[in-house]
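Only one protein chain is missing from this complex, and each of the others stays in its spot.
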Amino acid sequence: MAEMTYRDAVARGIAQEMTRDPDVVFLGEDVAKAGGVFKATVGLFEQFGPLRVRDTPISEQAILGAAMGAAMTGLKPIAEIMFSDFFAVCFDYIANEFPKSRYMSNGQTKCPLVVRTGNGAGSRFGAQHSQSVENWCMMIPGLKVVAPSTPRDVIGLMAAAVRDPDPVIFFEHKSLYPMKGEVPDGEIVDTLGSAKIVRPGKDATICALALMVPRALAAAETLKSEHGIDCEVVDVRSLVPLDTQTILGSVARTHRLFTVEENPRLCGWGAEIVSIVADEAFYELDGPPVRITTPHIPLPAADILEDIVLPTPQRIAETVKRSLGS
Amino acid sequence: MAEMTYRDAVARGIAQEMTRDPDVVFLGEDVAKAGGVFKATVGLFEQFGPLRVRDTPISEQAILGAAMGAAMTGLKPIAEIMFSDFFAVCFDYIANEFPKSRYMSNGQTKCPLVVRTGNGAGSRFGAQHSQSVENWCMMIPGLKVVAPSTPRDVIGLMAAAVRDPDPVIFFEHKSLYPMKGEVPDGEIVDTLGSAKIVRPGKDATICALALMVPRALAAAETLKSEHGIDCEVVDVRSLVPLDTQTILGSVARTHRLFTVEENPRLCGWGAEIVSIVADEAFYELDGPPVRITTPHIPLPAADILEDIVLPTPQRIAETVKRSLGS
Amino acid sequence: MALQNERPSGSAGLNDDIGEKKRLELYRTQVVIREAEQRAFDLFLQNLVKGTSHLSLGQEAVAAGFACAMQKGDLSFCTYRGHAHTLARGVSVEKVLGELMQRDNGLMRGKGGSMHLTSEEHGVMGSYAIIGAHLPIACGAAWRAQYKGDKDVSVCFFGDGTTNIGAFHEALNFAAVWKLPVVFVCENNLYMEYTPIGDVTAVKSPAGDRAAAYGLEKIVIDGNDADVVYRAARAAFEKARAGNGPSLIECLTYRHSGHSRADPAKYRPEGELEKWKLRDPIKIYKDRLKQFGVRPKAIDDIDASVRQEVDDATEACKRAPMPPLDILTTDVYADGGWAWRN
Partner (left out) sequence: MALQNERPSGSAGLNDDIGEKKRLELYRTQVVIREAEQRAFDLFLQNLVKGTSHLSLGQEAVAAGFACAMQKGDLSFCTYRGHAHTLARGVSVEKVLGELMQRDNGLMRGKGGSMHLTSEEHGVMGSYAIIGAHLPIACGAAWRAQYKGDKDVSVCFFGDGTTNIGAFHEALNFAAVWKLPVVFVCENNLYMEYTPIGDVTAVKSPAGDRAAAYGLEKIVIDGNDADVVYRAARAAFEKARAGNGPSLIECLTYRHSGHSRADPAKYRPEGELEKWKLRDPIKIYKDRLKQFGVRPKAIDDIDASVRQEVDDATEACKRAPMPPLDILTTDVYADGGWAWRN
């Protein structure tokens, strides 16, 4: 057991897999010699050398296309797209190539790769470097999508993603990079598609992801201590596959659902979970399922504005309290 | 009043606006001399000449980027992206540039443009030329998104889109191009953000869009004639702005909601509407809100497979019937 | 620049650097493509080919020249206009026509369709329908070869119009910087869909005049002469296998039919098609064989056997069932299914 940052967990997770399997290779902009602009991949170049850890030109389409071609023919590439906002310049691979090639070829084409990226707000970077775009990927059939909230999950889900035979989009939250957490020694391998109940509770279910998990937990503490409302917090962790059993099971116990997401409001993963629950557990619900989201606006740069735009523990707690009528 | 195809309505709608305003210009691949690969823009080149109707290289980023630069500085461009699947190669403009520039510049930058595109399945084109991607745009704050289902709406919404001061994504359904409908003579101008109740009913609300509108109507006929279930069908028409008043108003009368969408299942516009209704009209609902969607898979090419993958009138009717417990 | 248009000199004749066996293979491959594509067109007129289809009638020499220079294990990355390249690697006519007819005997049982022919066992690593997408993908396959020390070459085919999209640029630079064993083949058939390439391109040779931007040699060849194509392919493959990096080869050719089945190709100037038909690759090659002394009977035998193969394939496809409905949801994920939830 050691304490380690989410940032360092990224390098450890990748190193664990590169050590295990010589077919795992890693490419991206400034990731090798410089160790990545978020310093999340420091040391990999030194440890695994220039053939396995490679700097690329500013060519996101080439990065993802090359990862795909390599994956199709026997490697297990990990590609970095520096900021998830840049998925927009290479979206063809994410939306049209990775997830469709196996299906179109009637099962011939394989695509075992991982795209890891810095997602989310909090760094005062403004509208083009702060987005939370998990839903851009969740909406595409054929992808798998994960977003860890702790250093331990970074390692375990990275291992699961690298070992998975399908294309996995791996969202690291930029604001979590400096966060610390306990991490066991030795190999860590998690499973894709399993949510985690990170706080049990009986009055309401709060589903959260990535940076929203600690915020939901903080809100749950306030709700409990100040209002006696006992919330169950589910760290969704994996959007595809989606652990609907854990979510539906929780709602069956608490009879209320809240989702807390960093996506702007429309068509986020919160809408998906609400829709599933509203359809399949309608008669379990004692009140409306409520989404707590970033408002449907571009993100502002100024700290004072950015601090109020994402769901805060306070906004989460107030929304739950108001909705439960306490 | 004249009968006209949805295809011809496209050219008429564009011509109406180009005649009215010399700042309206039109660009895209093979759109000018050849009249478009769907023949939806035949005659515009001849009518408005080579300076206003321009063929471009296969450079979707240049097409949308140029449209934006022109829009910022005084023109009102209409850009064609041939198939909506190709939004993936120019998604940066759709996701990061058009919708954020006004906000980031604190209101300085304008972006009055229209992107029109062939959307949807039914032509046996396979996974990369058949997608329904309205949700790719609905999820992005700052865009407006429309999808007409009739020739009349094509003209009226095209006019509204061209005259709108914001970036509008205009989805034409490829399978509707040959469909005919009555169109009044003279100028037609509709408004963005208004849904239409295309069939009143009292037992359930069915929200549909584009090709799903005639299918929902067909299902409603069957439900009425064979099962006595009287469905209200709402043609959503505009995803952003979204006419929630019409939708919530309908649900307040029928107490049941169904959405019929061509989007693959996860994070489609159906999830958004279901979430809004589940939150805001929870106590109006007499039963679970149900989404009827394309399954969450890439689209197959073969006719026999494609014919069962989208929601059919039969599947819609069966789902509604089963859910209403009749 | 190497405009590799010249005939081999000297008196080696049929037994020159190419040789009789390879020449007969080159001829047969072209005839297979010609006959199968023509049949696809006929079947479309009978409403038996659904969806779209993009034929390579007139462009057979490019596909044959490259495929016949490839070794087993070399990889082809094609476009929607990929029937020719798929057939050239040895995929059966039946499997190709079956896919176009969306039958259960098709190469992908109708799931992919005409634009996405894939046969990994033949090295056909997919046909891609988003312009430019497969150029970076081919780089990736070549990167794997480089990394693993495999000796195969990745060959990526695309059209003139494709040279104007961003992915072209990114792939070429990437391949050159990483010195990847990939060969980019631009089939310049003078048109994108309906627009002449010259109307939308800043240079005369859409690929050739861009080669220098990636530190590559300008190579523009006669794409209607299979010998010329074969030699250019062989040289590029040798270079790639020797670790000397990518090549970009522009092949001048012409499609005899429209862009896709919907296109009557009215936009062509009068006489253009006729002019190019004088340089029909099959005609050129038949003459070449005769000139080298191959007996007309041997040529006729090839023609007849190909026609038989295409006839048999057609019948087999007509008899073949439609795909079963349960394949709709198979092979989304590697576990064979499509479950996105538990």
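To keep things simple, chains are lettered A, B and C as they appear, and every chain counts its residues starting from 1.
Quick note on the criterion: a contact is a pair of C-beta atoms (placed from the backbone, for glycine too) under 8 Å apart; a residue touches a chain by one contact, two chains touch by 3 or more.
Quick caveat, the model's predicted, so the values are computed rather than measured.
Of the candidate positions C:L57, C:L97, C:A167 or C:L289, contact with the unshown chain belongs to C:A167.
Here one chain is not drawn; of A:D23, A:D85, A:E172 or A:D190, the residue touching it is A:D85. Counting over the whole complex, chain C has residues 164-170, 172-173, 176-177, 199-203, 209-210, 212-216 touching the chain that is not drawn. Counting over the whole complex, chain A has residues 29-30, 33-34, 37, 55-61, 85-86, 88-89, 123-129, 265-266, 295-298, 300-305, 308-309 touching the chain that is not drawn. If you put the missing chain back, the residues of chain B touching it would be 25, 51-52, 54, 56-57, 59-75, 77, 92-93, 96-97, 101-110, 112, 141-142, 144, 164-166, 193, 240-245, 276.
Quick note on the criterion: only the chains that are shown with their structure count from here on.
The greatest centre-to-centre distance from chain A, using averaged C-alpha positions, is reached by C. Between the chain pairs B-C and A-C, more C-beta pairs are in contact across A-C. Centre to centre, using the average C-alpha position, chain A and chain B are separated by 30 Å.
Rounded to whole angstrom, the centroid-to-centroid distance between chain A and chain C, based on C-alpha atoms, equals 41 Å. Multi-chain contact residues, meaning those touching two or more other chains, occur in chain B at positions 85, 88-89, 126-128, 265-266, 295-298, 300-301.
Residue positions 109, 111-113, 116, 128, 130, 133, 166-167, 327, 332, 338, 340 of chain C each touch two or more of the other chains.
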